[in-house]
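Presenting chain A:
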Amino acid sequence: MDRELIVAVGDLTCRYAGAPRDALRGVSLDVRAGEFHALLGPNGSGKTTLLRAALGLVRPVAGRAEILGRPAGEWSRRDLARVVGVVPQREENLFPQRVHETVLLGRYPHLSLFGGVRAADGAAVERALIACDAVDLADRWLWTLSGGEYQRVRLARALAQEPRLLVLDEPTTSLDLRHEMELFELVRDLVDGQGLAALMITHHVNLAARFADQVLILAEGRAVARGAPADVLTRETVERVFSWPVAIEPFDGRPQMIPLRRHPS
Partner candidate 1 sequence: MNYVLLAGAALTTLVVSLLVGPANVPLGDVLASPIVWQLRLPRAVLAFLVGGALGVSGVGLQALVRNPLADPFLLGLSGGAGLGAVVAIALHLPGPWALPLAAFVGAVGAMALVYRLGLMGGAELDPRILLLGGVAVGAFAAAVTTALVSLAEATELRNAFLWLWGGFSGASWTTVLVFLVYAPLPLVVLAALARPLDLLVLGEEPAQYLGADVRRLKRLVYLSASLLTAAAVAVAGVIGFVGLIVPHVCRLLWGRLHRTLFPTAFLTGGILLAAADTLARTVVAPRELPVGIVTALVGVPLFGFLLRRWTVS
Partner candidate 2 sequence: MRHWAQRTHLAGLVALTVTACARGEHVPARGDVAVTDDAGRRVTLAAPARRIVSLLPSFTELLFAIGAGDRLVGRTAWCDYPPEAVAVPSVGDGMPPSVEAVAARRPDLVVLYRSGPNVTAADQFERLGIRTVLLDLNLLEQLGPAARRLGRLTGHEQTGDSLAAVMDSLAAEPPIPSTRSLVFIVWDNPPIVIGGGSYLDHLAALAGARNVFHDVGSPSAQVAIETIAARDPDVIAVLSDRAVAPRYATRPEWRAVRAVRNGRFLFLPGQLFGRPGPRITEAVRELRQRLQGGP
């Protein structure tokens, strides 16, 4: 089945003003509907830059970054927000806010300039809350939520945008095992059940291997490997990229990584 190409990044090179070297160098990435992509790499390897460039926030020096066949930089933010929902790594909460208000922010790209919130918007918010198992949280204040609940609510906000592509930047940092697994399961379900495309930056090599269809590993701005987890996550690659000795064991047909002690006892 030839699924629709949503993100098409080809030979992308980016450099921040005044930086001594390229933040990205010749990176390519295609994300299709119904695919779950994981983006792996050590800190500073260019993961977030790739995400920003793919979404038109960083202008590339060379190469192309297209969303649905149109250069990312040509999209208006509003039109793009109807196609791509993002759960950013960080955001500010200056003023107190309730959960349903936060999720409603995801409808903003669909609202007209002075028009009110329509029934369809309410329904979209409801669907997003149900999908993220957050209906019970709707009337809670944001600051009373646990870390896992808060991430579910932010994912619901991105879903309320009714996007074709979900982008998540390290969404499970600081979550415990259960909440982390729940989030990965949720994203997998959305991809399988609703045909969404997902692109997730994560440091969890093993969970990426278990859940993702495709893995892209970046190091120092270059793509080190790209493909199905079983093809990409070899011992040589992982050790080289993360500079640490590991063993790779298959589990459920997927590779799993076990970090080794430096001096085995």
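In the analysis below, a residue touches a chain if its C-beta (ideal position, glycine included) is under 8 Å from a C-beta of that chain, and two chains touch if they have at least 3 such contacts; residues count from 1.
Picked so that all candidates are chains of the complex that A comes from, given by their letters.
The structure presented is a predicted model; accordingly, all values stated were derived computationally and were not measured.
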item	value
Single touching candidate for chain A, where 1 or 2 all sit in one complex	1
Residues on chain A engaged by candidate 1 in the complex (per definition of touch)	17, 55, 57, 76-78, 80-82, 84-86, 88, 90-97, 101, 105-106, 108-109, 111, 113-114, 157, 161, 167
